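Sharing a structure here in structure tokens format.
Here the complex is missing one protein chain, while the rest keep their positions.
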Amino acid sequence: MRNNPETGMTLIVKTITRLTVGLILLFGIYIILHGHLSPGGGFAGGVIVALSFVHLMLAFGKDIAVSRVSKNLASNLESIGALMFLSIALLGFLGGSFFLNILPKGTPFNLFSAGIIPLCNIAIGIKVGVGLFAIFLALVVLERSK
Amino acid sequence: MELHILLIFMIFAAIVAIEVKDLLSSVIAVGAVGFALCLAFLVLKAPDLAITQLVVEILCLIILIRATINKDLPLVIEGRWVFNTLSTLGFIAVFLLFSWLALRELPRFGEPIMEVVKKYLQEGVSKTGAVNIVTAVILDFRAYDTLGEATVLFTSVIGIMAILRRPGRKKNNEK
Partner (left out) sequence: MLYFLCLILFCVGLYGVLRKRNLVKMIIGLGIMEYAMNLFFVLLGYRFDGRAPIYAKDQEILNMVDPLPQALVLTSIVIGLGVTALVISIAVRIYEKYGTFDITKIKRLKG
């Protein structure tokens, strides 16, 4: 993240953003991964991940954020999330029906438990986060290109 | 008791958001309604909803402010003021009448009907292994809802991309 004084906000905002944006991303991933043990889950964690990129874009201008995640990459990642969720659902046919929980359950209160639920949470988190970031990217980039 | 205070605060903030002239102040008043709703979810013992409402409200505010900044509208005095207001109040009166009739059939506050959920609460941990029952419901017992929600979000993203695209030009500014 170079310091380009023409784009984005002031130096204070840029310094604080450089310190906090990684923590926000990490907190979003934590919320996604612990969705079956504590409050949270794929929806909330995905929105937090999207907010970290929005934070980056607001502080540094749109060029740096676009250089990290371009619009094509965002579209591809969202499709990957949707296909992952659907394929997990189709995997249930191995056991007999749609959305059947075929993986071993594990012991409760462990991180690796509850069968397909953490995988579904990860898929939904990717899909929601990248989808909302794509919405914001479209609102910012395409509106200004007159 | 605190729920009453929160709801009355939400009603006042909503009236301010509808009636104030400046668009930016109006958007900020909507933010007040959303954060009060987040607190109300926390009081109603729904921490999942509180987290989701908080972050969704922040993103919604950013989008609304981004759309309405520097775009103000001069005050317009319209002609058929009385007719419009009376018809709107008529709609609201009909709605309140029917909702008053429907409220008698609902269960009282604090004593829900828990017919379906009893089975989920008993078998939730043993069947899915997830200790968060809300996650167990949305991703295992009722996963079709989540699939439909993912479809709706995907359609929304496609619609926004199609609406905001510059028409008739091959090379966009996005590269």
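To keep things simple, chains are lettered A and B as they appear, and every chain counts its residues starting from 1.
Please note the rule applied: a contact is a pair of C-beta atoms (placed from the backbone, for glycine too) under 8 Å apart; a residue touches a chain by one contact, two chains touch by 3 or more.
None of the values given here were measured: they were computed from a predicted structure.
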**Request:** Identify the residues of subunit B touching the omitted chain, counting contacts across the whole complex.
**Result:** 3-4, 7-8, 10-11, 14-15, 17-18, 23, 26-27, 30, 33-34, 37, 40-41, 44-49, 52-53, 56, 59-60, 63-64, 67-68, 71, 73, 76, 78, 84-85, 87-88, 91-92, 95-96, 99, 103, 106-107, 109-112, 114, 116-117, 120-121, 125, 131-134, 137-138, 142, 145-146, 148-149, 152-153, 156-157, 159-160, 163-164
**Asked** Residues on subunit A that touch the omitted chain in the whole complex?
**Response** 38-39, 41, 43, 47, 108-109, 128, 132, 135, 138-139, 143
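Basically, only the chains that are shown with their structure count from here on.
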**Item:** subunit A to subunit B touching residues, read off their complex
**Value:** 31, 35-41, 43-44, 47-48, 50-51, 54, 58, 66, 70-71, 78, 82, 85-86, 89, 99, 101, 105-109, 113-117, 120-121, 124, 127-128, 131-132, 134-136, 138-145
**Asked** If you look only at subunit B, which of its residues touch subunit A in the complex?
**Response** 47-48, 50-52, 55-56, 58-59, 62-63, 66-67, 125, 127-132, 134-136, 138-140, 143-144, 146-147, 150, 153-154, 156-157, 160-161, 164-166, 172-174
